[in-house]
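With one protein chain held back, the other chains of the complex are shown just where they sit.
Order as written gives the chain letters A, B and C; numbering starts at 1 within each chain.
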Amino acid sequence: MDYTREGLLRAYRRMATIRQFEERLHEEIAKGEIPGFTHLYCGQEAAAVGVCEHLDEADKIVSTHRGHGHCIAKGCDVIGMMKEIYGSREGLCKGRGGSMHIADTSIGMLGANGIVGAGAPQAVGAAIAAKAAGEGKVAIAFSGDGACNQGTTFEAMNMAVVIDVPAIFVFENNHYSEHTGDSYAVATGNDIASRAEAFGMKVWRANGSDFHATYETMAKLLDYVRQTGHPAAIELDTERFYGHFEGDPQRYRAKGELDRIRDERDALKTFRKAPSTRELLEEGELDAIDKQVAELIDRAVEEARGAARCDPSQIDEDVYAAY
Amino acid sequence: MDYTREGLLRAYRRMATIRQFEERLHEEIAKGEIPGFTHLYCGQEAAAVGVCEHLDEADKIVSTHRGHGHCIAKGCDVIGMMKEIYGSREGLCKGRGGSMHIADTSIGMLGANGIVGAGAPQAVGAAIAAKAAGEGKVAIAFSGDGACNQGTTFEAMNMAVVIDVPAIFVFENNHYSEHTGDSYAVATGNDIASRAEAFGMKVWRANGSDFHATYETMAKLLDYVRQTGHPAAIELDTERFYGHFEGDPQRYRAKGELDRIRDERDALKTFRKAPSTRELLEEGELDAIDKQVAELIDRAVEEARGAARCDPSQIDEDVYAAY
Amino acid sequence: MTVMNVRDAINQTIHEAMERDPSVILLGEDVAGGAGTAGGQEAIGGIWGTSTGLVGKFGPERVIDTPISESAIVGAAAGAALSGMRPIAELMFADFIGVCGDQLINQIAKFRYMFGGNARCPVVIRLIYGAGMNAAAQHSQAFYNLLTAIPGLKVALPTTPADAKGLMNEALHGDDPVMFFEHKALYGRKGEVPDGLHRVPFGHARMAREGGDVTIVALGRMVSFAEKAADKLAADGIGCDIIDPRTTSPLDEEAILDSVEQTGRLVVVDESPPRCSVASDIGALVAQKAFTSLDAPPELVTAPHTPIPFAPELERAYVPGPPAIEAAVRRTLDWG
Partner (left out) sequence: MTVMNVRDAINQTIHEAMERDPSVILLGEDVAGGAGTAGGQEAIGGIWGTSTGLVGKFGPERVIDTPISESAIVGAAAGAALSGMRPIAELMFADFIGVCGDQLINQIAKFRYMFGGNARCPVVIRLIYGAGMNAAAQHSQAFYNLLTAIPGLKVALPTTPADAKGLMNEALHGDDPVMFFEHKALYGRKGEVPDGLHRVPFGHARMAREGGDVTIVALGRMVSFAEKAADKLAADGIGCDIIDPRTTSPLDEEAILDSVEQTGRLVVVDESPPRCSVASDIGALVAQKAFTSLDAPPELVTAPHTPIPFAPELERAYVPGPPAIEAAVRRTLDWG
């Protein structure tokens, strides 16, 4: 794979942004600053970024309850996101959605979603639109190992093959759905890709904690989908660093599991070690990005804290376009 | 396979009963005698009977909108069914269910169902009960090639494997879901069994228009399920002789298709030709059964015509056990 | 003006919309019909006859036969709409909202709001509903109350061919999701239909009749039963206002309240069971907002609190009919 300096720097910046966004949320949530349920994406950065670095704004993605990473990878405004999560009127969704419902349809981010499995059929619809437009665009549904058991996900895969649209099912297997292990809930042990295959789709697998691996595999997948117009699926093996939601004591994990994951499966560390990174980039450049991102996140939190709060009188705005 | 005379006679009688029940309904519906939507099972007799001949009343089945055959095969009272379909108060369900909602839970027939795909999860629940009872009983969900695309069916298969219960998924592939072909709507061409396999189930396939083939394959499947307690699936290749519902002009069929099917894929004809039949039974015995069944069906129609009609004052009976 | 029935009015409206606007697509089970068969697509054109001829004209990429997967059908419509299209999705029976409820109530109803106005989801979900064909408990229900309850959805239930066209066109021009309820027993009903791009605004009731003595608000098929009852009552010199709300969300409160202010009597006729129904919704509305005008308690003529029975004798007793409406009108007039 031919990487460019710019491409790698951009990818790293995106991953670092996700990481720091989430680490910071973790802190602020612990302080009680942030309302609602928050599901952190930390640990899965390579998955979102490895997929979305191939996309432009006309390609669509549909996300999950654990959506911050997908949003950032697809290009959502980070400060707008932070304000949203703080419940500000200035948030990307005017404070009405919060962590679980961030969207920016103008850049092809069709929404995080609080209902597990709801997104997959929506990606099929976005793929119908992509096919109609006829410009080789695609629509991607991110789903977890838990979501792959929801009927909607199966229906979506079947329908995508039947009506033959460029929908892509990205399964991020982080090995847990809430407190349940994938080896239990996914009937075929922890093999999700083979299910997609049973619908007649071409499937790929990759290490979703490794940007390069994900990015390169997605390149092949996207070549295939953009050229044939057929759907496809990929299973990404990855890890989440925090609990299912903030506050989860993670008693279901093995002793030492989190340490091992953080040690061996950290997308940012892995990125730095990759041959192409070492060839094209200096460590110092990445350190500098880390610092810039830290500043951005500081600013985001600061702005979010000071941003305008919602006014109860606006509660019934945007229920309808016209009523 | 060792067949007994009694077993074969019983199976033939069941199949002939289904056939004549349905042929007669077809006539009576054409005359306008019967209210509502009716989906005839004709052509698929070997499937229902080949499966249910292995069961006793403690084994459960869950059926579909095309349920008459399953009901008869499981032992529902044929006259009660006819009365039900005529909408009589004396019907098996007091005239409140009609063709699409015949049930007799006392003999393990948990219901026909108007909602495609609704039955499969219910069979998983019945299998939970079977497992709890610990007597090697099973629960069977009949589904069509159309129903295999419904999310509930996938969820049920996955869950049956995950919680490891003796649920059996019988897919009767009659190649059409209403007016749509299985080669279109089932993403994997017309292979349903491979989907079940993708959930980690053991699967079988058989000619569902051939009693002996179905019965023998089910024997193996049931040996496996009753012994291991694991779920399993079977795909039965079969045909429906009439339209999706009564009144369907079947314009989606190829020229001559129906003639060919009736000629080559008739379960009753095939039964008569089978070596074990010829060995153990006389043609005359089967002819005699045909005649007895004809009398039964005549009587059923006659009784149904004369049976008590529903009284509007009874409309709110049995909504609740107590309210 | 052309005389046609509701079925053809819907068919024509979809034809015209697809011609006019390339972003309009239709998806559902057998909406083309015959996909993957030797007979070929367009073998049927929708089991209700409302999509006849469409696939032949617009092709299978715009008239999409789907597997039996209602959640995926509605979900795909949602995703296509978020991506700029105007999908029409058909649920062959409204009873199937249970199968795809989440996409209706948690997805398309809420996108615009949750996303802070930064999304549009203009889907039209066609729901074929209603009793009268002895189709029993799972194929006959009038579920408009369940969707009227959901903020973010609009709910239309046309009763005339002209309104079927006008409300469908309106739905296809707005930017909101519309639940479009089509009563199976009304498909054959004939009437004059304006040619061209006829639109009927949502939230504007149709005065089906003016009479002045009693206000009858009737929903869907109940309008014609109310008319029958009113004919009888007219013979006794009793004049009924009959209001066909046409949409239950938004609801034309003004038309109802104005009429009740004149008549002082309200009868609501609704094919759904009574609890949390549109009938109770309108009954409560009038009790709240026209309290002083009411000269008698509101009469709610609904189906009973039972599933829908199969037997013809029972189904007839289930569906509110002209005699029940007539009796309710007389009760409200005789009251006090």
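Everything below uses one rule, namely that a residue touches a chain if its C-beta (ideal position, glycine included) is under 8 Å from a C-beta of that chain, and two chains touch if they have at least 3 such contacts.
None of these values were measured; they are calculated from a predicted model.
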Displayed partners of the chain not shown (whole complex): A, B, C
Contact partner of the left-out chain, one of A:Ala185, A:Leu236 or A:Leu281: A:Ala185
Chain not shown: contacting residue from C:Met4, C:Met18 or C:Val99: C:Val99
Of B:Glu155, B:Asp210, B:Glu239 or B:Asp266, the residue in touch with the unshown chain: B:Glu155
Contacting the left-out chain in the complete assembly, out of C:Thr37, C:Thr215 or C:Thr306: C:Thr306
Absent-chain contact - pick from A:Thr17, A:Ser63, A:Ser88 or A:Ser194: A:Ser88
Hidden-chain contact residue, picked from the options B:Lys60, B:Arg195, B:His212 or B:Arg240: B:Lys60
Chain not shown, touching residues in chain B: 60, 62, 84, 91-97, 101, 103-106, 110-111, 113-115, 118, 120-132, 139, 151-152, 155-156, 158-159, 162-163, 317-323
For chain A, the residues touching the chain missing from this view: 35-37, 87-89, 95-98, 100-101, 113-117, 146-147, 149-152, 176-187, 250-255, 257, 309-312, 314-316, 319
Residues of chain C (touch criterion as defined above) contacting the omitted chain: 95-99, 101-106, 109-110, 113-114, 136-138, 145-146, 148-152, 249, 272-273, 275-281, 283-289, 291, 294, 296-300, 304-307, 309-310
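Quick note on the criterion: only the chains that are shown with their structure count from here on.
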Most remote chain, CA-based centroid, reference being chain C: A
Centre distance in Å when chain A and chain B are each reduced to the mean of their C-alpha atoms: 45
Between chain C and chain B, distance of the C-alpha-averaged centres to the nearest whole Å: 35
Overlap residues in chain B, where contacts from two or more other chains coincide: 149-152, 184-187
Sequence positions of chain C contacting 2 or more other chains: 66-67, 69, 71-72
